[in-house]
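All protein chains but one are shown in place.
Lettered A, B and C in written order, each chain numbered from 1.
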Amino acid sequence: QYEPLLSEKDLTRVEIGGADATDETGDDAESPLPDDLTRGSLELPELSEPELARHYTRLSQMIYGIDSGPYPLGSCTMKYNPKFTEDVAALPTAAVHPDRSERSIQGTLELLYRLQDYLGRIGGMDAVTLQPPAGAAGEFVGIRVAAAYHEHNGEGHRDEVIVPESAHGTNFASAALGGYDVVALPSDDDGRVDLEALEAALSENTAALMLTNPNTLGLFERDIEEIAAMVHDVGGLLYYDGANLNALLGRARPGDMGFDVMHYNVHKTFATPHGGGGPGAGPVGVVEDLAPFLPAPRVREGGTSKSGDPTYELFDPEQTIGKVHGYQGNWLVLVKAFAYIARLGDEGLADASAKAVLNANYLASRIEYDVPYEPFHHEFVASAGDQDAADVAKRMLDYGVHPPTTKWPEIVPEALMTEPTEVEGEDTLDRLAAAFNAVAAEDDATLEAAPDRTTARRIDQTSAARSPRLSWQALEEE
Amino acid sequence: QYEPLLSEKDLTRVEIGGADATDETGDDAESPLPDDLTRGSLELPELSEPELARHYTRLSQMIYGIDSGPYPLGSCTMKYNPKFTEDVAALPTAAVHPDRSERSIQGTLELLYRLQDYLGRIGGMDAVTLQPPAGAAGEFVGIRVAAAYHEHNGEGHRDEVIVPESAHGTNFASAALGGYDVVALPSDDDGRVDLEALEAALSENTAALMLTNPNTLGLFERDIEEIAAMVHDVGGLLYYDGANLNALLGRARPGDMGFDVMHYNVHKTFATPHGGGGPGAGPVGVVEDLAPFLPAPRVREGGTSKSGDPTYELFDPEQTIGKVHGYQGNWLVLVKAFAYIARLGDEGLADASAKAVLNANYLASRIEYDVPYEPFHHEFVASAGDQDAADVAKRMLDYGVHPPTTKWPEIVPEALMTEPTEVEGEDTLDRLAAAFNAVAAEDDATLEAAPDRTTARRIDQTSAARSPRLSWQALEEE
Amino acid sequence: MHGSHATGSPYAPHTDAERSRMLEEVGAESVEDLFDIPAAVEFDGEFGIDARSERETRRLVRSILGRNDDLTELLGRGHYGYYVPSLVDHLADRSEFLTSYTQYQPEVSQGFLQALFEYQSLLVELTGLEVANCSMYDAATALGEAATLAERVRDTTGYRVLVPDLLLEGRRSTLENYVAGTDLAVEAYPTDDANVDLAALEDLIDEECVMVYAENPTVRGTIEEGLESVGDLAAENDALFVLGSDPIALSVLQRPADVGADVVVGDASVLGLPTSYGMGLGLFATTEDYLRQVPGRLVGASEDATDRRAYTLTLQTREQHIRRERATSNICTNQAWVALRTAMHAAYLGPSGMVDLANRGVTRAADLAERLDDIVGVKAPVHDRHHLREFVVRIDQPAPAIAADLEKRGFAVHVLGDHAIQVCVAGVPDERLERFVAAFEEVVR
Partner (left out) sequence: MHGSHATGSPYAPHTDAERSRMLEEVGAESVEDLFDIPAAVEFDGEFGIDARSERETRRLVRSILGRNDDLTELLGRGHYGYYVPSLVDHLADRSEFLTSYTQYQPEVSQGFLQALFEYQSLLVELTGLEVANCSMYDAATALGEAATLAERVRDTTGYRVLVPDLLLEGRRSTLENYVAGTDLAVEAYPTDDANVDLAALEDLIDEECVMVYAENPTVRGTIEEGLESVGDLAAENDALFVLGSDPIALSVLQRPADVGADVVVGDASVLGLPTSYGMGLGLFATTEDYLRQVPGRLVGASEDATDRRAYTLTLQTREQHIRRERATSNICTNQAWVALRTAMHAAYLGPSGMVDLANRGVTRAADLAERLDDIVGVKAPVHDRHHLREFVVRIDQPAPAIAADLEKRGFAVHVLGDHAIQVCVAGVPDERLERFVAAFEEVVR
């Protein structure tokens, strides 16, 4: 079962400098560079293609993916990734260098332009940048845009960003990276923004309030209009964390709720593959007032080609914050997101949200764990009660399904944050519920011993962190 | 672990005739054809793309492929299938209809022409047809070409084809399909063609002798020149079964040994994937005298294009036997074979044979089972001795490797026919040898109970054949 | 090692040191010593084929195939270019499917066996017959195998095999080759306005006939209207009724079992494969009566040692590797992976998708015919029948010249004769059909 490290299969040392060259290095012994500009040797695995094919095939077999079964990670929106989007991203015409002249990559610019337009419509936003390479990068852009806006308006003193306690960790970190003091906001008893606490937190120092809606409990912030008014009244901006946008497609738009700036997680809402942790893309949309501050460059229509088609060009927004990525972000991911949206259209997108919400409600109704907050939308947070939520998750693995996100948000004790998405049918949801319920009936000892039907048994996290071994070189030293 | 049949997940009935239409069929209820030309209904699974992705992903996980580990099936030449050959076969320009005009598919014709040329060089043959869709189809073409040749020469009375006892079953069946009486030829004590027996078998009724060289024991038929002379002396033709050509690439050519006609198994020698049992391709090469009888059409150079490149055209050989496939065989497989040969070139092909032979010899030297016949080339046949070879194979599965071909050729008792091919390295061969040797040391009870580490345990073949259940419909009737 | 200076096979993993150790183990000085080839037949290894890097090889093939013109193909006649969903490529290309061998070790092949079992079940539903094998090479070879089956199961002195006079040359010729080693003789029966001429067939048929073959739709795209009568005639004369069709057609047309078909053959790769220069998938289904005479492989359900459902190749005693010259066929390697793709595509469409695709083949062909018929000097369809996917067009002008003109405008059609072409709508987007009509109007003007 154990698949050796590449280095355990072979570790070949190649001498590099001409002076050190030995017979073993054959034709390559002759370095075209003087020795003082080169390293002495390079020692890495040297394997054949068939060996590598087997290595990576075997590794892949030790991974649970979306094609393996349900993947109800709350806040992660683990949708099925349509196969055809891989094909369009693999088109040879998509492989262009970022320093090409604009006239020679009209196709790339047109696709980006159309995607900006799609996202603007979907979020109810006036202008969109596609540059942020992930959701957290989108948040950072939002924060930087807010800062630039306030600075431009002579309000550079605003140094606080308000974030609900239940928000994603990235909200806190992105605000902090932007240099802001983070003011944490408690929830009210219903699991939503506590308006009194918000009132107390807001001040002339408020740069922005970052909100997820529905929030991480799956609850729609019903007071969103009032919240927006309160934030705007003190001169702050309202930021929308797009992680939960899949709940609202076609039913509500952040722009219509009073949000000034938002990011989209295309690897959540628009089904681009998560890739084991990325690449994603985190485009940012803003209302008109903030458009001048977006990262540079963006794409706009230019003139008209000889054949009558519109042409496209890059431009720098007037007060741009500059760049947050060396080029234009994760292009190939954006191609897939465009294809997904173009495939589904209005009706498909709205249907995705409808079924995502139906699925969450159906699944919640079938499980025996308590779900303290409702009415939830695309996800719900159950409580494992007396059980340890992390152990529940480990034990669920033994039932062949992926567990939910655990122990977060902390507002629910031993949280099991569950988001089935729209791609599961009744039978899969029933199977998932059966796994929840089987675990619910088991004792702590069983849970603590779990998992025992997986490739690896429970992994010792503590020793991994106490004496970190982060490379095969570290292992060899032992 | 069990993956339900598609029909067990869903079975939807769609009504078809207008008269039978019910509300359930919605827009499709309206059949554009009169009822008397249509069926009443169609009942098949109706599943979504995500469900299908999981179904087939799960099914794939229950299959051992060449990327899973060593696959030493004797006579099957289970090589690694280079990934890039899939890419070239998937080129949009490869997707053409067979009834296109010749001038509009010059690329397809050029590739076929070049592959004909490559194969002619490799086999030492004067003319090649690419039409046969598999090795057995190639054999049948060879038999039909021989028949047409004899007929043309007024020797239609020849009604016997001689086949060594140790030959592939397809040789017998192909000769029989061609209407010939099959004369089985025993081996001599060294495992090769018994010249006396051959002398006795040859007569004026001999149409052809079919030979594999090296034969299925891996032994080179050292008397090949004499054999060829003997066959030719009685007016017969010598047929080369290309299944074992991987042993000889660049070291000997059937055409130089006196063979008149041969087939190539591109899914063996030229690394096109086996696909769980096909598609393969079985091109046939012949000496000049037989070229007029090859199937129609073949490809030849025509004129020269405006840009100075040669143009290609189809032509029917003068005395063609006609067709053995509706069109031109397994085109996409031929593209892959062409790419493989063009990648390896002279040196790569010769090296493949060298390493295939080295690997077989190395592996044989490491296993404890007796290998009665030698010197073998790319494959050897060990004897399981007192053990049942089929049980040995089942038990080897438990060690995570694929077993050899078993119980054949019958010349070796409890045969373990083993062909590692060139794609395995020393470590994999050692692992394979360890599996052989572990099983060799085990008792019959253990072997009979095997496998127990596989997806399915030992499968009951007898009841499968006694009461055949060949469809989900048959299962539902139970 | 994959650098440009690698000279051996890039797929053999041996390092030099490894090769030396291995040679030592086997007691040989060099690899040459392991070859037992008489000097007289040794070859110097010079094929004259250059080695290339992977990238160069890809460029070579791309460059060669780049000489194919990019045409919209209104072509059918047995080989169709339906759109194959991306799912099929991605799943079928998983190396476990693509690179595994025939399932002789079923315990490590359950996934493929189940997929083939599902393929067989698909054909059972489509044909109404009880037994389908898990593939032949293509429609033509399946037809040939049907004839040899007929010879085996028909216990008469019969020798006549009746086929339509319009039968595709590739199918007829292949059939002739398959029966060349038997006493069977292939004869054509007349057709009437493309369909079976029942009266003529009735005159021709007798007890010497072992098999009657018909296709639905016919090669000209027409839908047969008297198949029950063909079935009756065959049954009365103790001949096998063999019907040629395909999965899309079978989704809506009369079920073969209902018209008395004993065997169904055809090309199943209308689902699962794009146009691929004629590469196909031979469909073969028959009744339970002939189970033990079926050519090719069969997957059956069984149980494993723990009594769980399991699948396995079965009834292998019919096959060449066991029965040798008494096998029901010489077929060994078949088209398993294409069958997998066909099953995937069918599952993707589902029954409603398949019916829809078939019905659109009727309506879109009728619509196109109507539009062409409106053009002066053009009659479409020529045959006064219902059509599926394709139809014949008569044009006053010379067909070869018209086809060449159309090709220059980016369209490929079949030329049937001096003044007839055939066009097919399968897989051609609506917008292309629009442009075709416009191009057609121009060239016949």
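The working rule: contacts are C-beta pairs under 8 Å (C-beta built on N, C-alpha and C of every residue); 3 or more make two chains touch, one makes a residue touch a chain.
Predicted model only: the values in this text are computed from it and were never measured.
Participant: Missing chain touches which shown chains?
Facilitator: Its contacts among the visible chains are A, B, C.
Participant: Among B:Glu3, B:Glu46 or B:Asp241, single out the residue that touches the unshown chain.
Facilitator: B:Glu46
Participant: Would you mind spotting which of A:Asp188, A:Asp256, A:Glu288 or A:Glu301 touches the chain that isn't drawn?
Facilitator: Checking the options A:Asp188, A:Asp256, A:Glu288 or A:Glu301, the one contacting the hidden chain is A:Asp256.
Participant: Which is it among A:Ala147, A:Met230 or A:Val381 that touches the chain not included here?
Facilitator: Residue touching the chain left out of view: A:Ala147.
Participant: Taking the full complex into account, what residues of chain C touch the chain not shown?
Facilitator: Where chain C meets the chain not shown: residues 1-5, 54-56, 58-59, 83, 85-86, 90, 93-95, 348-350, 352-353, 356-357, 429.
Participant: Going by the touch rule given at the top, which residues of chain B touch the chain that is not shown?
Facilitator: 26-28, 46-51, 53, 57, 82-84, 86-87
Definition applied: only the chains that are shown with their structure count from here on.
Participant: What is the distance, in whole Å, between the centres of chain A and chain B, each centre taken as the mean of its C-alpha atoms?
Facilitator: 47
Participant: Note the residues in chain A that touch 2 or more other chains, in rising order.
Facilitator: Chain A, residues with two or more chain partners: 48-51, 53, 57, 82-83.
Participant: When you check chain C against every other chain, which residues touch at least two of them?
Facilitator: In chain C, the residues touching two or more other chains are 10-13, 85, 87, 89-91, 95.
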